[in-house]
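All protein chains but one are shown at their positions in the complex.
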Amino acid sequence: MILAEVVPLSAKLAVLMADFVGASPIWIFHAIGSLIVAVGVLALVVTPVGLGGVYLERKLAGRMQNRSGPNRVGPYGLLQTLADGVKLLAKEDIAQEGADLPLFRMAPYIVFLAAFAGFVVLPFAPGVIAADLDVGIFYFLALIGLETIGIVMAGWSSNNKWSLLGSMREVAQVVSYELPLGISAMVPVIAAGTMSVYGITEAQSGHIFNWFLLKDGYWAIVMIPSFLVFYVSSLAAAKRAPFDLPEAESELVAGFHTEYSGMRFGMFFLPEYAVMLSLSGITTALFLGGWHDPFGMSGEGGTFHNVWWWGLIWFFLKATILFLSQILLRWTLPRLRVDQVMYLCYKVLLPISMVCLVVAAAMRLI
Amino acid sequence: MLSFRQWAGNVWNGLKTTFTGLSITVPYIFRKPYTLQYPEEVPEIPTTERGLHNFEVDLCIACDQCAKICPVDCIAIEAEGKGKFARMTKFEIDYTKCLFCALCCEPCPTECIHMGPTFDLVGYTREEVIINYADRENPRTFSDGEKLPYEIVSFARK
Amino acid sequence: MGIDAIVWWLFAAVSVVGSLFAVLSPSIVRAVFSLLLAFGGVAGIYAVAGADFLAILQIVVYVGGVLVLIAFGILLTGRTAQALGEHEVKNRPLGILIAAGIFIGLLGALMKSSFKIGGNATNEPTTEAIGKLLLGDYIVAFEFASVFLLMALIGAAYLVRREEA
Partner (left out) sequence: METIQGVKLNEGERAAPVLPRDIQSDELVFNMGPQHPSTHGVLRLMLRTDGEVVLEAQPLIGNLHRCCEKILENLTYVQGLPYVDRMDYLGAINMEMGLVLPVEKAAGVEVPKRAQYLRVVMCELNRVISHLFAAGQFGLDMGAFTPFLYMFREREEGINVLNEITGGRLLYHYIRYGGVTRDVPKGWIERCLKWCDRVDEHMDEYNSLLTYNHIFLNRTCGVAVLDKETCLDYGVTGPILRAAGVPRDLRKDMPYSCYEDFDFDVPVGPFEKGVAGDSWNRHRQRLREAEESIKIIRQALKNLPEGETQHPKVTRAWKAPAGEAYVASEAPRGEISAYFVSDGGKFPYRMRMRGPSFYNIAVLETCSRGLLIGDLIALMGSVDITLGEVDR
């Protein structure tokens, strides 16, 4: 696999196919190429990482709570998630009486699709991106909205009042966190001058002070608050504690997925980790320099300039740290109440992100 | 309405206590887990534990004292013969009912019934946890055969 | 017929089927969720036409915003019987008449304008061009629209405010 040149993998595939087939609009091959890469990324990267994420969460949660976590299946319990997956596959698929069956069956697929489609715009390394969309960030936010539809659908069609309440909470949460999430994501967009996630990462090329979080030192005054806002809103987007209201165990039994069993439950469970991962990835790309290392070795003229495996290491290192921080927070904090989530989003995160946006725009102009 | 000062104080407090919490939970990751891996590591059971009974059928004279004091009537005794020549045919304890109160151990004139440190008894049916200690073909015992120090200070044996 | 035309027709069919479901479904909730298909189809058409920004915007605003709010509204209303599909349609002929009228009007407008199906789609980003147009040539209209929306927002806040006792 030679990926030294900075051309998205999907574009390369598209060119290859276009050469093979002949005259036809190139975008269709781009689409097919993106699809192939997306499936590849899903199979080779996301699913193993997602399974690893589940294991990591359980193990870390155990150790934080002075327990040992999974340690029976395989060495150090590494195969536990796999065993659980097999168990879920083997379980009976139950739909409760009075459920709106077509919607009930469809909901997990929508959630699954939305959660995994987010990986398409993640730039893992120079040249390693499934589809370099010009509106990458926008696309990402759109998918989070799509996931909500799946959850509302699940909550409604379950014919369970707790589920209904869970999906109502999800909707209330979505309309509050989406604004700060979107607005704080615009700050790096302003700094980079592009909405392509790949382009934003490239704009942070070089050592640590080229990363947007600490860009040239003085950019930090807007970047650090907007990074925090984005991070907190991304916790809400991933439905992680302290924002796990839609599935609040002690209040709503299991919220919107109370009535799901077997693999349909699995299709709610695994996307949770996929969303966590993709949000960590997008935070990395937006604020923490993406695949660039802090020493400037991947920058222009550096030793590892455009070396894909070097980028891959750094990208996953940063994303994993963010992922771990999400886990640590979940097992440390209590849950917010539903009106407090709205208070936090509308009265704390939104003003901060607005101020950051305005200041960033002014700084860009000057 | 909150003043800006209060608002900022709230945000600051939220961040501060979050980090306080993390500073407590995160070090635990690097400490040894507190849990015991149960089937491999057996917890230390004090000798005073009121677990499953340890019954010595040869000492029993079928006096029915234990069955009489049992608050839930979970002990059923049948014997052939009387007094010295009594021969136990059935000494059944129904563990679906047993309270584990150890009252049965106290009035025994021959000290043949004790409670041991065994705390687990499992079965698929209710019948499997009704145990006949006098069944000589299929003897059941829940200790290593040694007599456990069961020191009741109060009105035992009075 | 080029491959992009096929894709165009596909998306068009999806959006039409979605809309039909939304209109004909007896259950309001299913109707709302079938709007997802309609919006998705329209977004697909935009994408085929090379308007990538518009396509994503369609999903963000209509799926992420409008649809969620409609669903929220339905979950909040007390008309559970209707939501479950036990309502009766009154004035069906009138509805058909109005729909047909609108359809004919739109068809006439469509016939007069010269649309091309596919063909001129490019893979060029449109975001920058849209931005320049919105804040350049059409700045007055843009600002007017935003003031109008602000008015609507304030009006809504005024309407739902708590009555002073």
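In order of appearance the chains are A, B and C, and numbering begins at 1 in each one.
Criterion: a residue touches a chain if its C-beta (ideal position, glycine included) is under 8 Å from a C-beta of that chain, and two chains touch if they have at least 3 such contacts.
Bear in mind that the values here come from a model prediction, so they are computed numbers and not experimental data.
S.K.: So which of B:Ile61, B:Ala76 or B:Leu103 would be touching the chain we can't see?
M.R.: Hidden-chain contact among the options goes to B:Leu103.
S.K.: Out of B:Thr20, B:Gln37 or B:Thr110, which residue would touch the omitted chain in the full complex?
M.R.: Only one of B:Thr20, B:Gln37 or B:Thr110 touches the chain omitted from view, namely B:Thr20.
S.K.: Taking the full complex into account, what residues of subunit B touch the chain not shown?
M.R.: Those residues of subunit B that touch the unshown chain are 10, 13-14, 16-18, 20-21, 24-25, 34, 46, 48-50, 69-71, 99-103, 106-107, 115, 151-156, 158.
S.K.: Tell me where the left-out chain touches subunit A, residue by residue.
M.R.: 61, 64-67, 161-162, 164-165, 168-169, 241-242, 244, 248-253, 331-340
The working rule: only the chains that are shown with their structure count from here on.
S.K.: Calculate how many whole Å lie between the centre of subunit A and the centre of subunit C, each centre taken as the average of the chain's C-alpha atoms.
M.R.: Averaging C-alpha atoms per chain gives centres 27 Å apart.
S.K.: What's the distance between the Cα centroids of subunit A and subunit B, rounded to whole Å?
M.R.: 49
S.K.: Residues of subunit C that touch two or more other chains: which are they?
M.R.: In subunit C, no residue touches at least two other chains, as defined above.
S.K.: At which residue positions does subunit B touch at least two other chains?
M.R.: In subunit B, no residue touches two or more other chains.
S.K.: Considering the complex alone, what residue numbers of subunit A touch subunit C?
M.R.: 24-28, 30, 100, 102-103, 110, 133-135, 138-139, 141-142, 144-146, 148-149, 152-153, 156-157, 164, 167-168, 171-172, 174-175, 178, 195
S.K.: In the complex, go through subunit C and note every residue touching subunit A.
M.R.: Within the complex, subunit C touches subunit A at residues 2-4, 7, 27, 29-30, 33, 36, 50, 52-53, 56-57, 59-60, 63-65, 67-69, 71-72, 75-76, 118, 121-123, 125-127.
S.K.: In the complex formed with subunit A, which residues of subunit B make contact?
M.R.: Residues in contact with subunit A: 7, 10-11, 18, 21-22, 24-26, 28-31, 33-35, 37.
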